[in-house]
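The structure under discussion is supplied below as structure tokens; questions concerning it will follow.
A single protein chain has been omitted; all remaining protein chains appear in their positions.
A, B and C are the chain letters, set down in written order, and residue numbers restart from 1 in every chain.
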Amino acid sequence: MTEALDRAELVVRTIAQTAVDNESYFCELDSVAGDGDFGYSLARGFEIVLSDWDELGHTDVPSLLKKTAVVLSKRIGGTSGPIWGTAFLRAGGSLNDAPEPTGEQVVAAMRAAIEGVKQRGNADVGDKTLLDALVPAVDALEAALAQGSGPAIRAGAETARAAAEGTKGMLAMRGRASYTGERSRDSVDAGAMGVAVMWEAVDAAWKE
Amino acid sequence: MTEALDRAELVVRTIAQTAVDNESYFCELDSVAGDGDFGYSLARGFEIVLSDWDELGHTDVPSLLKKTAVVLSKRIGGTSGPIWGTAFLRAGGSLNDAPEPTGEQVVAAMRAAIEGVKQRGNADVGDKTLLDALVPAVDALEAALAQGSGPAIRAGAETARAAAEGTKGMLAMRGRASYTGERSRDSVDAGAMGVAVMWEAVDAAWKE
Amino acid sequence: MKKFVNDPKQFVPEMLKGIALANPDTLKYVPEYNLIMRTDAPNDDKVSIIQGSGSGHEPAHVMAVGRGMLDAACPGDVFAAPPSDYVYETTKLLASKKGVLHIINNYTGDRMAFDMGRELAEAEDITIATILVDDDVAVKDSLYTVGRRGVAGNFFVIKAVGAASEEGASLEDLVALGNRVNSVTRTMGMALTSCTPPAKGSPLFELGDDEMEMGVGIHGEPGRRREKLASANDIVDELLDACVTDLPYSSGDEVALMINGLGGTPISELYILYGRAAEQLASQGIKVTRSYVGEYCTSLDMAGASVSLVKLDDELNRLFDAPAEVAVRIF
Partner (left out) sequence: MKKFVNDPKQFVPEMLKGIALANPDTLKYVPEYNLIMRTDAPNDDKVSIIQGSGSGHEPAHVMAVGRGMLDAACPGDVFAAPPSDYVYETTKLLASKKGVLHIINNYTGDRMAFDMGRELAEAEDITIATILVDDDVAVKDSLYTVGRRGVAGNFFVIKAVGAASEEGASLEDLVALGNRVNSVTRTMGMALTSCTPPAKGSPLFELGDDEMEMGVGIHGEPGRRREKLASANDIVDELLDACVTDLPYSSGDEVALMINGLGGTPISELYILYGRAAEQLASQGIKVTRSYVGEYCTSLDMAGASVSLVKLDDELNRLFDAPAEVAVRIF
């Protein structure tokens, strides 16, 4: 097994385990202005990623990401299925020619994921979605790449957390929360906080 | 107006006013093992007794009681309509030939009412119904008649209260409370307590 | 109290007005006697069928008025039998040469109101017969009560005699038929929550978050036993078993199965109960050939359900198949 695949597996597994472990917390976040199922939906998809782990084509990084995408879009309903499925699919596709990606290529893969999410959901930064944590976190990761993978991931995690908390006060323009109008300002976005928690878990699990 | 009619009016009005004033208390009593509508049902009938007071045929005691009976059985639903309507009707009928009743005749009228209730509801003393307050109270009234109307009514009121409280612990054999089986023992019977409260009100209003 | 209500005292009249407004061609509301009747009743070629009882059980019984079902319903206030006077007036309005049939759920108040109303109406030469429905197996020891209660199974009695009355059956035949349906029908119910009568404004009884009441009637009165909340499967197994063993129903029988919601339980949950009940019956060789899942006889907003079984035969199948036009419109 290559070191790249090893690390990709660590990241995917950590994300999946975090989704399963935080099922009720993520549901609570989605209850304030949404319909309370964000954690449930994610957990139903990612628990299959864990249980079917051995069948996820661990030949190289792109195929691992794409197989994960298929599980997610097959098994997650709601808004999150298409969004998260698209993100993993685009990231995997972007690495087709880079099975041993450099830091720059990882950043490019994450930008591809972001573009996919924007298209799929017709959303952008500022609409109060997970993009509001993911986009600044990837920027921070990129800016810190020169310091090595560990510090770069830590920078992403810290930015994601701050950005997720900053969604409180924003007006939701997409998803169910948008129907509550001004009242949506009172809470953080569930998806954004989900991204922050996952990123922190990856940071904690990472070994340079 | 005769003194007898005067006093009958006082009794009927006091009973009616007590039913209206205790609507929610009587409902609460009926909620424990019954369906919570005893106070509501009584109040809907007796409030018409009060509002239509002038039309109740105040020519003599029997016609006052019988007209009251008609209002009650026309307007009260549930078990209480037939029970209370029958009681007033039989009491009135028993006084047909005694428009100026003696104490003995009043007792006879109340016994006629009791017989009517027993027939109508196929119930008897010991079944945990209003009979368990009414029957001993009439006995006490009769026993104290020699002391004059005031003390006799007071004796009836005191007995009714004690008997009503004594229904706690009894097993309900009639009415909705009977369906709860052994659990019916935990509460006093709503109808019995209603009789006691009314009797006390009459006692308080009575002037010898 | 979380209810759509204006004046609690007008709860029933306003509801009846709404029902009549929604069905102007077929139903008439008579405010004086708080009744709903078919616009084309009475009909001297058909026995008139009347059901009364407290309100709060909707669609029973005011929404069961229509061709092939009831000719009129005279509800009382919430959970209170109608005053006997209303029974009398309803019977007079519906008087038919073929007679009038009173269908009564076996509760003290209802029986007394109908007894008195019948007496008054018979004095005016109206021919009246009575069917008492008492399908509730929760009432075990009928020595200590007025006997079993009439609950959701009552719909099967109405449906059968309603259909037969449209075919011109005599009053006598209808009584025999109704009693026969009642004799092969069993029901048992339970509550997950209490209910809130509009006039009371608060729940009739308190039930802990992890408790349930087994063997409730339909008037919000508590049941026979309070128990720890159980799974859907365990609950329906107990309700079903109480019905099956009571008649008893046995292998080879064809039955109608009704899962009746008590007012606050969504239909999704009722189908979960249905699925389990159907499988359990199949495993005992009892064949469900007719199913009824929904709200038939409720207790206001109570969360809970009852299970009813009816043993079928050719005549009952024919009558249950006959058209019924009632005020519960679907697409």
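Please note the rule applied: a contact is a pair of C-beta atoms (placed from the backbone, for glycine too) under 8 Å apart; a residue touches a chain by one contact, two chains touch by 3 or more.
Predicted model, so just to flag it, every value in this text is computed and none were measured.
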item: Contact set of the excluded chain (shown chains only); value: A, C
item: Residue of C:Val255, C:Ala278 or C:Leu316 in touch with the missing chain, whole complex considered; value: C:Ala278
item: Selected residue (touches chain absent from view) among A:Gln17, A:Ser63 or A:Ser178; value: A:Ser178
item: Residue touching the undisplayed chain, where the options are A:Ala33, A:Ala108, A:Ala155 or A:Ala192; value: A:Ala33
item: Touching residue (missing chain; options C:Asn43, C:Thr127, C:Ser170 or C:Ser291); value: C:Ser291
item: Residue touching the undisplayed chain, where the options are C:Glu122, C:Glu227, C:Asp246 or C:Glu269; value: C:Glu269
item: Residues of chain C in contact with the chain not shown; value: 1-6, 11, 14-19, 21-23, 55-56, 58-59, 63-64, 68-69, 155, 158-159, 192-193, 209, 212, 229, 231-233, 235-236, 263-276, 278-279, 291-295, 298, 300-301, 303, 305, 324, 326, 328-331
item: Contact footprint on chain A, counting only the chain that is left out; value: 27, 31-37, 40-41, 44, 73-83, 85, 120-122, 171, 173-181, 183
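Keep in mind that, in the parts below, only the chains that are shown with their structure count from here on.
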item: Chain-level touch network, classified as line, ring, star, complete or other; value: other
item: Far-end chain from chain B, centres as C-alpha averages; value: A
item: Where chain B and chain C are represented by their mean Cα positions, the distance between them in whole Å; value: 32
item: Centre-of-Cα separation between chain B and chain A, whole angstrom; value: 74
